[in-house]
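Selected chains only, in their assembly positions.
The first chain written gets the first letter, and so on, giving A, B and C; residue counts start at 1 in each chain.
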């Protein structure tokens, strides 16, 4: 950290800043330039340290971090890509992994039909919500534990892995037996209690980027899980909120190469939530693989018009087959592979 | 709701849209213009209805809501301002109400000192966090239940009311005995489980606007609480995330008159979180009262440089006294009042 | 246009709205529902009509447009894709067109070397700035007319077409003889005087999306050119400003399929300005072609470290060759082609 004083800062102000730094447990290196005094702060700055207490000191012009605010999640901590083995299915390796399924598990027949269909197209992981956040008190609320069991059975029947969203700390233990990946939704990206609990489970965690979260904040959230001991974190770009409203959100396609530079963690993209409407999902999915995504999380439903939630953004099975065929060919263009065919 | 078909939409597409509308339980009124066919949808649309399933139907150009997506929270439902009586302290009436206190309750002496100081300046409600969201695993995590009790005692000693943030559903019952207002933080604005639970408590709820939430979404969150039976909701503007990073967030000052037009609920502003740094809090607080806010939520600490959280945005007691004196004078300019002085 | 009155609107208010509509030259169709009165406005609404004068009338709750605010640029006006033939090079057809070259023309040798290099990789159009917007008064300001001539000669030598940015109305006539496509920069997207002048030239115009412009506003800018008679407009997505600052701008990848749905005009993507740094350009370029872009506009420089402007985002020639090889393969995956190879 470097503290830059204002040009006219007094010696007393400079001394007070040095004292404040030392009281906080760091060493201060003061360097008086012609125009400005600069105070280098040496010592181990904690993850997520708030710089503002330094910024508001009298005489201070600006405070600059030198090191990234996250550590375990950073490429500087680990040069090699993190590769997560789910038991036969590998996320973050050479292969692009498709994760697909309905927004919500509705009943046994529905989830079995979708599982069969996405498996045939090349998906390796079955997605499906059991606990749904209800934006209206009158909407379908998910099947809960029963939904999870139906999801697990359908996946097992077809040799698929399972990903499902955990909404609340109280669900963690029961879910751990039934899912292969815990998904944390965008609204929970900074639910630090939940992240801390997931730092102790023996399952990978997929963290969705919050609607207003910077990439640095996403990596800080990953750090939170990792600092508990669970280093198997998958990052998920799913669109951010901007002034443009032609799509539900704006997918930040550059986030893929940026995260790959800043971090060693796998990056998955959710084109369904990013766009919010079916006919934009396929082109955006292709773009994500072309930009280097390690996987896709796609909503598929056998009868989207009668889906109990998010039908408008769910693909028909044959659309998903087209998507998979195209993303497979694109994966090969950039030296990767994708199952199916 | 009005469904506008594309200019070249076929009769079969138009018929399918009508059928879809009727299957959803509404009545369709079709009107064929020279250029375009328009289908009016009549019937009681539920709060927060997702329009996208209609938008993705073949032949549809756009779907327009006619009525607001919220009802109980709307000015159209209730023309008179909602006035919330906390037992002597009234929010949403003629008087501007100051709510002040530390970010976190740290110990008995700290909270008593702040209580005395903000009371003297004219505050009517004491704020203080007991359960803190921890952005770093190593940060101070709040005193929990003990913090709430210290807060209550300090408030009672000085004839103040209490507001504190509820972080999780599990805290609701215990808090109900100790607080006068439940505060829901920006990150929880769309925690629908929590909102539903707060719809059943006998305490007013202050809802902070999410960092990326539109005013319509804030009113939908209020609707969620109100639909449970608790109509005593206070809205709180605390800044949104924009491209500008000179301040922590961008306070949306127009939100105050906009919310006053759209809704009958009281509107409070939090200048501390909106700006993130102490020297911007007072001018923004004055602006909020000038724009018509019903109250302010301000962080005050007797020793901000050693505060365990958010010290950089906490005012010194004498700064709060200045703030209160200025906002009182401004309140009077616009025909309102403010206690103290 | 539909004007929705507030539930409690008086008969006098409704009558005044009808009168206002009729004074403005439209026909008003009033329909009194149980809850609300709705007034349909019939007549030819001009492009870009401001709805606010209707919104502020007493008794009005909201005003909804039924038709898009643009006409000539809309898919509803022209169902087939616009295909622009530059004389052998076709934009908007089956082939993906690469446009590449330096940010600024610096001297004869530089532009000839780049032209040879991008031609070899498959580019069909040579880009290069002659008039540069100078963000600092001390920066390189472009070679002006001489730069244009060097650009033209270098292009002709290699059988390339020329695109260059027009900064001011005064440059239009002289440029018309030297360029094949006029480029309008993001800052000029709403320079209506310039757009009007370009509506009368016999050259295609590439319109770059403004940093804070919605897709609807981009289409309105295109309408402006088209209403002058020049229907050969190319749209260019080059990133929007959001809260994320890890990249210079946020490329809106969904803009490609959205524009293809709303409009018949070709869509080109500029991955260089969107990302601002060299190592993000290739993945984002691949993504753009995968999402359906009709072309790419890429900065290439033979010695980027000594480029007089924007060197940090310029590709080395061999990087551009890699880009072209990969985007060609991706184009083929989706049934398109790309020259070169």
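Note that a contact is a pair of C-beta atoms (placed from the backbone, for glycine too) under 8 Å apart; a residue touches a chain by one contact, two chains touch by 3 or more.
Keep in mind that what you see is a predicted model, and the values were worked out from it rather than measured.
This structure file defines a homomeric complex of 4 copies, of which 3 are shown in place.
By our rule, only the chains that are shown with their structure count from here on.
The chain with its CA mean position farthest from that of chain C is B. Mean C-alpha position of chain A lies 31 Å from that of chain C. Taking the mean of the C-alpha atoms as each chain's centre, chain A and chain B sit 27 Å apart.
Shared interface positions of chain B, i.e. residues touching 2 or more other chains, are given as 241.
Partner chain A is touched in their complex by these residues of chain B: 20, 46-50, 52-53, 55-56, 133-139, 167-169, 187, 190-193, 196, 210-212, 220, 224, 227-228, 241, 276-279, 305, 310-313.
By the touch criterion stated above, chain B contacts chain C in their complex at residues 2, 4, 6-8, 33, 35-36, 38, 42, 61-62, 64, 66-67, 76, 79, 241-243, 245. Residue ranges of chain C in contact with chain A, taken from their complex: 212, 214-216, 240, 242-247, 250-258, 261-262, 274-275, 279-280, 283-284, 286-292, 326, 329-330, 333-334.
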